[in-house]
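Omission of a single protein chain aside, the complex is shown with its protein chains in their original locations.
By written order: A, B and C. Residues from 1 in each chain.
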Amino acid sequence: MTTDEREIAELTRLVREFATERDWQQFHDPKSVILALVGEVGELAELFQWVRADDAIATFAVPERKARAGEEMADVLIYLVCLADVLGVDLGAAARAKLAASHVRFAADEVRGRAPDKP
Amino acid sequence: MTTDEREIAELTRLVREFATERDWQQFHDPKSVILALVGEVGELAELFQWVRADDAIATFAVPERKARAGEEMADVLIYLVCLADVLGVDLGAAARAKLAASHVRFAADEVRGRAPDKP
Amino acid sequence: MTTDEREIAELTRLVREFATERDWQQFHDPKSVILALVGEVGELAELFQWVRADDAIATFAVPERKARAGEEMADVLIYLVCLADVLGVDLGAAARAKLAASHVRFAADEVRGRAPDKP
Partner (left out) sequence: MTTDEREIAELTRLVREFATERDWQQFHDPKSVILALVGEVGELAELFQWVRADDAIATFAVPERKARAGEEMADVLIYLVCLADVLGVDLGAAARAKLAASHVRFAADEVRGRAPDKP
């Protein structure tokens, strides 16, 4: 029964089952999984590299391109979920905690309209 | 009411609210968000770069290190969710579809114990 | 005597001396160095992430910003040179060979004005 299973826990279970069935957990030490994540981020970057910044949303609104971008993003998520599982990190909880901390760190009234890291 | 909201949709809503309150959506064209994602992946990589592969899980089992890794992974997830929102991609559905396709592409009986991309 | 030493060989020698003096070669297995390279690429990406594409060259023409970008690019080059040294790759020769192959692969008359990987 997975009625109450949350979505990232479900993905974690699916990713773990996929690896276990193939005896691939042996490859999933953290540094290797991060390199795999980097590989997928690279494929995502390649999709967008030569598209003009102003055209990127329109270009990827075309269904087959959106699907392609979705696949690369899926790969990034899958390796991120895999890494979290290997390290015992609760990824969803970590993201919610980070967002809560960012609400405090970047007070809306102080930073409105200005990117904090802009040179 | 968000009773039935799934976890990634909830994160998407939180990330969007965070950006909207700060008028930061103006910075979130796809190429910029991908560069931000790359920045966070870089911070994650830096955490692990000099740790021996065999020691990585034990090293990051220490609570403060696990929390630190969780924060960097959270940042990666947040920008990935942000990118998916900007592009109109359903990230959870894309990940489940990719895993389903991978089950077909990498038949367990054929690939067991062998990483497919290993040189 | 290094009179005839080429520039990348000189950098390689400097990077190797730096690591040797600190007994840091022990950390420089290829996967670790690639993760360090990823970390530096991430810092470079962070510098540019929220700058508008059209403003990036002007923004980084300001001396202190140009110097900062140069430092991050230097770090990327240093780890790339380190990796090449660890693997016994002649980086300059590899780059010249790749450019020569690209001249053949992308005939100027056929690809002029069109990015080859553009979706």
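Keep in mind that, in the parts below, a contact is a pair of C-beta atoms (placed from the backbone, for glycine too) under 8 Å apart; a residue touches a chain by one contact, two chains touch by 3 or more.
A quick note: this is a predicted structure, and the numbers were derived from the prediction, not measured.
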Item to check | Residue in contact with the excluded chain [from B:I34, B:M73 or B:V86] | outcome: B:I34
Item to check | Touch criterion as defined above, residue of A:L35, A:I57, A:A97 or A:V111 at the omitted chain | outcome: A:L35
Item to check | Residues belonging to chain B that touch the chain removed from view | outcome: 31-32, 34-35, 38, 46-47, 49-54, 59-60, 65, 68, 115, 117-119
Checklist entry - Residues of chain C in contact with the chain that isn't shown? => result 6-8, 11, 14-15, 18, 21-24, 26-27, 29-32, 34, 37-38, 41, 44-45, 48, 51, 53-54, 56-57, 60-61, 66, 69-71, 73-78, 80-81, 83-84, 86-92, 94-99, 102-103, 106, 108, 111-113, 115
Item to check | Hidden partner interface residues of chain A, rising order | outcome: 27, 31-32, 35-36, 38-43, 45-46, 48-50, 53
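One rule holds in what follows: only the chains that are shown with their structure count from here on.
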Checklist entry - Any idea if chain B and chain C meet via the same residues, over half in common, or different ones? => result same
Checklist outcome for this item: Here the gap between chain A and chain B, centre to centre from mean Cα coordinates and rounded to Å, is 2
Checklist entry - For chain B and chain C, what's the span in angstrom between their mean Cα positions? => result 26
Checklist entry - Which chain C residues sit where two or more other chains touch them? => result 31-32, 35, 38, 46, 49-50, 53
